[in-house]
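Structure, as structure tokens:
All protein chains but one are shown at their positions in the complex.
We just call them A and B in the order they show up, numbering each chain from 1.
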Amino acid sequence: MSKSQSTEPENLQAEEFSDEENAQYLTFELAGEDYGVDILRVQEIRGWDVVTRIPNAPPYVKGVLNLRGAIVPIFDLRERFDLPFHEYTKDTVVIVLRINSHTGMRIMGVIVDAVSDVLNANSEKLTNAPDFGGRVATEFIAGLVSAGDKMVMLLDVDKLLSQDQGDSELAVAS
Amino acid sequence: MTIDMAQFHQVFFDESFEGLDVMESGLLEMDPGNADPEQINSIFRAAHSIKGGSGTFGFTNIADFTHVMETLLDEMRDGRRQVTAEAVNVLLASVDVLREMLTATSEDAEVDPERVKVQKADLDRLLAGNSAAEEIVEPDGDEAAPAASEQTGWHIVFHPHSHMMRTGNDPLRLLRELKSLGELTVKVDIEPLPPLSELEPEDSYLSWDMHLMGDVSKEKIDDIFDWVEDDCDLSIESLSPESAAPAVATEDVSESEQEAEAVAAPAPVERRAAGTDRRATDRRESAKKSAPSGGASSIRVDISKIDALINMVGELVITQSMLSMMGEEFDISQVERLREGLAQLERHTREMQESVMQIRMLPISFTFSRFPRLVHDLSTKMGKKIELKMTGEATEVDKTVIEKIGDPLVHLVRNSLDHGIELPEDRVAAGKPELGTVELNASHRGGNIIIEIKDDGKGLDKEVLLNKAIEKGVVSADAVLSDQQVYELIFGAGFSTAETVSDVSGRGVGMDVVRRNINELGGSIEIQSEVGVGSSFVIRLPLTLAILDGQTVSIGSEMYIVPLVSIIESIQIKEDMVNMLAGKGETFKLREEYLPIVRLHEVLGVEDAKAKEINEGLLVVVEGEGRRCGLFVDDLLGQQQVVIKSLEANYRKIEGLSGATILGDGSVALILDIPGLIRMAGKGPADYDNNVRKTA
Partner (left out) sequence: MASILAVDDSASMLQMVSFTLKGAGFDVVEATDGQHALDVAKTRSVDLVITDVNMPRMDGITLIGELRKLPNYKFIPLLMLTTESSPEKKQQGKAAGATGWIVKPFNPDQLLNTVKKVLG
């Protein structure tokens, strides 16, 4: 398990809450922006490893790898969001996520530039993402949270990665 | 001493369910005009057993219900009642209700009392309707004998007939029993005794004149002599002054059961019967599904399979300890022995693997067993005459297949019954026999299970299908489709040409779901049909779902697994053996056939393929779903057994791939789906014509 250096941990401090719902998010960097995913969805964090390519898959699907006997697809989030390609370095990290899809729970991995720290966020503090024409389609953003001087975009991973299941219906029908 | 009967309950339930199956199949096979007495007898015995057991174990509602069924069957087997189609149907419906009752009771759940009441009413009505000369069982309770509450005593004269002892009844025992009731004085009459030389030791000569003093009810005395009443002369007189005439012990023992004479209110019968049938079928199917108590998670295994496994484990242990001993003091000179040991290990492991998989295999009769009933009920309901022929029920398939192939098969059979087989008058008009036939066959072929549903109905009309498809915009008006492709249109979601969606086939739970379910099992389905003659649906399923014998091939830096069962041969061909056929692409001649060449690196998008020219690589000749082609690869690597891992579990089904596996070095290799590949490459024979492939 590799984890990149956290950036300015002091800014992402735990906040005191009385009785508000307290969710935790794993934050990571992607093309200079900060994103977060629900910590409960994170199964593990791995370094980049060789994957087996899947023929005729969308380009952001890098392939599959063996995770203790399970075949797990790995997505490159940069490519998914049409961001410029970034060479995989020793900091490159794969976040393995548990996704809720209409067929049940799935395990999928996403390649990100680097992992930051865990953020506690009061659900109150979540603001709905304005349509600011950002790189990431706003339908995948569950909300925004400020952490210190950063704006962290919280990803709805279920939506994001379940998208690809939709393709399968079409594929089968043909 | 109280014995807890609950320990016997499970066995009772198990055998009762089996008994119900016997009853059901027996009833289905019964020919009303011409019933086989032995058949009726076996159905009777099954009901009788269930009644007896349920009474003994305290399930009185089941006992009462079964009793009526048993009475009907008893009359039938004695010839006192006619076996009519109506009676058979009522009994069949009763079997369903009884099954529900047993299931509910076995799960400690509530039985629906309404259902039971309704069905019992049907049974009672049938019983009373054309009832045989029924014996009126005497009401329970003591007779109005000298109802004197106080008895001073009885005068009993007991004279056994000469043969009485040969029934195993010992007069001494009877006297002993009398003695236990009160004060007994006995006078024996030895007069009839012959001289010793003429004495037959097995005969009874003596008689006894007794007085039994005490407050004893006559019933108790009667009980003692119950078994021997016909084998003796007996007189029992009350000594109480108020007593009436002596009652002679000839009354029947009345049972605690009472024959239900009540005639149920004539409810609207026919509608109900049909409705009950349908509800019964549905409920039975849902009951079968919702039987998780031991149902889904346990399996009955032939003990010989377990024994075989135990033997193998034993051999494995021996090999393992041999290897470990070797490992303790190993030097290079032992390498041959090491190799042998490892080969042995591999053999044992493989054998065990096969053996364990065998354990998961069950005969497909488990799935087929519901069909006779289904066909019977539905054909009756539709007013069609349909015969079901099943073959290959002993074909063994994996338990998962059994569980998951049921619904698709039901749908396909219902489809044949509903849309395939015509009404009797239509069949006759078409010159066909009135009786339609639906065939259900299962067999092993190659590494596959083949299940076929065939009917001699009206077949699929290509024109109608095509027009419907064009109407729905699924294909363009000028598309040219092969027959196979036209038939496969019916697998499109929401595609039904039936004018009214009959509730028999289900609303839109259509063929698309059928095909998907079959694909999920790693199988495929093919249609053959001829208008006016009939249709056949052929399902192919892999024999084992988890493990595959594979040939590893390399293309560039990538490795893929080709299922060994699909491989015909591997050859190397030269440029000049390749023919370009107009509109068909590259083909090569194999014996008498021209087979298409599939350049895998193109189909799979492998960028660093090494072999570009035909003579640089190898051709793996494969067959899938009746189509053959040659797969062009760089190289053949080893053959190995691989564990099939699902791609869909975490990702989705990919065309051309049937799964993935983890190689010895931990890396993932993809398993090729040959039929899918052939389709993808557009090299199926159907694609030889110019055609439009359906766009998603």
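The rule we apply is simple: a contact is a pair of C-beta atoms (placed from the backbone, for glycine too) under 8 Å apart; a residue touches a chain by one contact, two chains touch by 3 or more.
What you see is a predicted model; the values in this text were computed from it and never measured.
**Q** Which of the chains on display does the removed chain touch in the whole complex?
**A** B
**Q** Quick one: say which of B:96, B:122 or B:231 touches the chain that got left out.
**A** Within the whole complex, the residue contacting the unshown chain is B:231.
**Q** Taking the entire complex into account, which one of B:15, B:86 or B:623 touches the absent chain?
**A** From the options B:15, B:86 or B:623, the contact with the absent chain belongs to B:15.
**Q** Check each of B:177, B:512 or B:526 against the chain that is not shown and name the one that touches it.
**A** B:177
**Q** With the missing chain put back, which residues of subunit B would touch it? List them for me.
**A** 1-3, 5, 7-9, 11-12, 14-15, 42, 44-45, 48-49, 51-53, 55-57, 63, 135, 137, 165-170, 172-173, 176-177, 202, 226-228, 230-231, 252-255, 257
By our rule, only the chains that are shown with their structure count from here on.
**Q** When the centre of a chain is set as the mean of its C-alpha atoms, what distance in Å lies between subunit A and subunit B?
**A** 48
**Q** Mind listing the subunit B positions that touch subunit A in their complex?
**A** Touching subunit A: residues 492-493, 512, 516, 519, 558, 603-606, 645-657, 660, 662, 666-670, 693-696 of subunit B.
**Q** What does subunit A use to touch subunit B in their complex?
**A** Per the stated touch rule, the residues are 50-57, 61, 63-66, 69-73, 106-108, 164-165, 167-168, 170-174.
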